[in-house]
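Pasting a structure here, questions to come.
All protein chains but one are shown at their positions in the complex.
Let's look at chain A:
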Amino acid sequence: MDELELLKKDWKNTETKFESYSDSEIYPMMHKKSSSIVKTLFYISIGELVFWILASILPYLLSSTFREKLDKSYENPLFLGLSIFSYAVILLFIYLLFKSYKSISTTDSAKRLMESILRTRKVIKYYVLFNLSMIFLSIPLSFYFEYQENPEFHKVITEATTTQMLFVYGIIILVGAVFLIIIWLFYRLIYGILLKRLNRNYDELKKLEV
């Protein structure tokens, strides 16, 4: 006899063995907090949004010299344009995140559900990538800005030897690279742990299509 047929025969009888919950037990259960990965993903994305927004406005609020410098730099149309652009992108991301969370539905097929969760994770990933590239863009940009506006800095740079300049560039690249690796590892860790099982199951379903 087929193994599964034997199992099926027994399966029908298992129903009586379960402890049956009463109405009054189900009520509190349905209002308990969920511990699903979608919820965790949601908290992480909110955390990231808040982190990057704080990272951009806290220096402005806390340091008056920074504020003065920033106010002055807004006179530069390039800088002003970039700032407006980055705030527009934040709004766009909030919208995209909201939309992709709305599209996660437990009544979809398993594969579609997994796809919408992975899509949401991608939105967060792009948001982080955007922030990282803005930081990298701002390093040479502030360098250039300082060179144009600050006479002392201008003098130091023009008088520096090629070796000294190479050294400065080297340091900038090194710091940037270390920063990037740390953030990258951090993300691998968070999403790696959180989505390991989902990715495995998604691959299992995808594998069938080949």
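Here, a contact is a pair of C-beta atoms (placed from the backbone, for glycine too) under 8 Å apart; a residue touches a chain by one contact, two chains touch by 3 or more; residues count from 1.
Please note the rule applied: contacts and distances are computed from a predicted model.
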Which of "ABC transporter ATP-binding protein", "RNA polymerase sigma factor", "Acyl-CoA dehydrogenase" or "PadR family transcriptional regulator" matches, in UniProt, the chain that is not displayed: "RNA polymerase sigma factor"
Option from A:Lys72, A:Lys99 or A:Arg197 whose C-beta touches the chain left out: A:Arg197
Contact set of chain A toward the excluded chain (per top definition): 2-4, 6-8, 10-11, 14-15, 18, 20-23, 26-27, 29-38, 40, 105-114, 117, 197-198, 200-201, 204-205, 208-209
